[in-house]
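Below you will find the structure I want to go over with you.
With one protein chain withheld, the remaining protein chains of the complex are depicted in position.
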């Protein structure tokens, strides 16, 4: 799967423009700035290897991933150890450390938001299911519908305008502190993005949980649990919710994997220096090695997340283990 | 070959509008009052254009700056943005520099590392600069003429340094087999540039060139010691020759400058070096940046190209905010290339019909009107260019076009019933799109049917409007265009867009001026050593181009710059066409 993704990404950047008639020089002209003479463009096209056949260029990229690559910086040659995603066409910096650098931001954003949305979404869903038809149920399901329908750049902008620029409760967009530097500041800066992102996702989880709980709370084993004298809270959580967890887990695996791959809109809206923002910059700059890097890392996370979910299925539902 | 202006990406405009619509005036109106109280200066519109606003000699504090994109490169030999030339002077010194400060004097060049301006030989082919004494790098080692010559030679390698300007590659008499200081380490480049002793740099040119002092104010002449040079990686650790040095530098993210204790103010009367520390954030969202500038969270918008549309909507209607802005005319022309490649536009009369028919007011409106866009342009060279003359060969009533004159021209062209053509524009630039629509409407009145075609800005010159094959195959007759100058003289502004000998297959910036008479005038002008006569010749070039009707000027651009709430000593410098960064201090 990762191979397919890497080939598609590569193809979009190289094959498609060449079908459209772009020469290696035209490709290279994006990485020299507009001031360059034809000679400069030609030299850069040579250095970036645009004159080689596409297969050779792709092979070189894949080789770099497994065995590392070398980068000629004029005054010498630098080794880029595997996994080498190459060097940015724009800044000349190796891509991999940049990706690794931005991972904590996206990871912090995703983990924090995930905790909030799972806790909020699931508990709202549970309460709604238990109080089906109540005012709380109708209010929360209405809000949930709004939550899934409103795009993050809308809720994000509104939240920034209201809480950061208006009330001044939360820091403005772009605030980021590393966890290791100051955990409190880290959490404070991320609070608004967390909540906004969580709002978007919590809605879906609330609806899913509610539907699942309505189903499981009518099951015979719930009655059995009550007949044992189990406290209602435990009946709901341990017996009801546990059984409703499987579809939530599936959804979570996909969502979380995608999110780690880059919460593009959220990071753009709040200007967080994570993978999503990196992806936007890379695409805007048409910086192929960076785009390849971020796409592959994102795809990698989706793959890993679905793998983990598959494994977790067996843990959650013992019936999966045998069949 | 000219300094690029970091133009605002249009992609953020839609988001920006949402923000401005929702956030109008959120807690900002009291800010100017604070400024007044703190700095003792009365904020006023255009207060930093002709004088220094909030003058100060107070040292200390941290200047907080932000950039909405990445720096092209911090390496003096590999950078070509106006903001970089301007800001870089914090950590580099060049042979000459623009005179810091406001007003027309900002266009003049004064010595920096050099004791005086360059001394040309009688034939104008050899230029000699003499270095001051007592110059040192941040590590205490002396700056020598050899380092300046080396820096110039290393910038020759465009494979390693693709970003920088290539004036010196073309002007100097390089050895035939020279491929740069890394690949041709054993080739002596003294035929192009040499240090005849520790304090004398001599440039040898291929042909006479008068504007050398303007060339060496560019950072290619900033000294780089050979033993500290790390090629493409030098931008990660630049050895400072200016009043500040790098404390930290995270490429693509941020960097911090602190005082360089080896810099001797006695050798440098031009840099007051007020802040103790300068912090720069990179890749900040352009609208966030404006908001932070308005609120006072940052002091300086590095790109210096003015506020985004979202912020304009907030600032212009608010007198208190508007009082913090300056609205200079910059050496930049927005225009339409009238391309003679396809008939009937190969006939000058048909091009003149376009000149007469164009509605200049509508075009100016398309570009944002008089404040955000600029003044209506009647010829090619913008007013800030030294020696510029404003003239108008196509005067029409109220600048709204003259249908009768246009029809006359059409008849003379043999197309009395009009004709059809195609106009190219950059679809990611809303103003250029609006311009194309205005042109379409105006030309329709004289039966010139214009079909509009939008293209991505990033490949506009390489694949479309600047690609001769594409232009011919697709019948492109008009193309939206814009140009800014590297230095404020005729050569700096005009050469690249009107010299037909620069035209190649792809990546052209001269899309339409293909006139041998223009080329001849350019040669005369660039070798004329007398400044006044030279300026006059460039005006002749301008007139010849307008007679050729191959450039339809639209506006001489203005930018709307905003002063941070804490900054002192603010002045718009015409040479930089931004605030003069090295003068700035903070309260």
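Just so it is clear, A and B label the chains in written order, and each chain counts residues from 1 on its own.
The rule is simple: contacts are C-beta pairs under 8 Å (C-beta built on N, C-alpha and C of every residue); 3 or more make two chains touch, one makes a residue touch a chain.
Quick note on the criterion: contacts and distances are computed from a predicted model.
UniProt records the chain missing from this view under the protein name "Peptide/nickel transport system ATP-binding protein", selected from "Class III cytochrome C domain-containing protein", "Nitrogenase molybdenum-iron protein NifN", "ATP synthase epsilon chain" or "Peptide/nickel transport system ATP-binding protein". The chain we do not see here touches A in the full complex.
Touch with the chain that is not drawn comes from one residue among A:225, A:264, A:281 or A:309, which is A:225. Touch with the chain omitted from the figure is made, among A:95, A:141, A:206 or A:243, by A:243. Note that of A:52, A:101 or A:317, the residue touching the chain absent from this view is A:317.
By the touch rule set out above, chain A reaches the unshown chain at residues 219-221, 223-232, 239, 242-243, 316-319, 322.
The rule is short, and it goes like this: only the chains that are shown with their structure count from here on.
Between the CA-based centres of chain A and chain B the separation comes to 38 Å, rounded to the whole angstrom.
Interface of chain A with chain B (complex): residues 20-23, 25-26, 29-41, 43-44, 46-47, 73-76, 78, 90-93, 98, 153-154, 157-158, 160-161, 165-166, 168, 172-174, 268-269, 271, 273, 277, 281, 284-286. The touching residues of chain B, counted against chain A in their complex, run 1-4, 9, 11, 15, 18-19, 22-23, 26-27, 70, 72-73, 80, 157-166, 169-170, 180, 182, 229-234, 251-253, 281, 283-285, 288, 291-292, 295, 297, 458-459, 461-463, 504, 506-507, 509.
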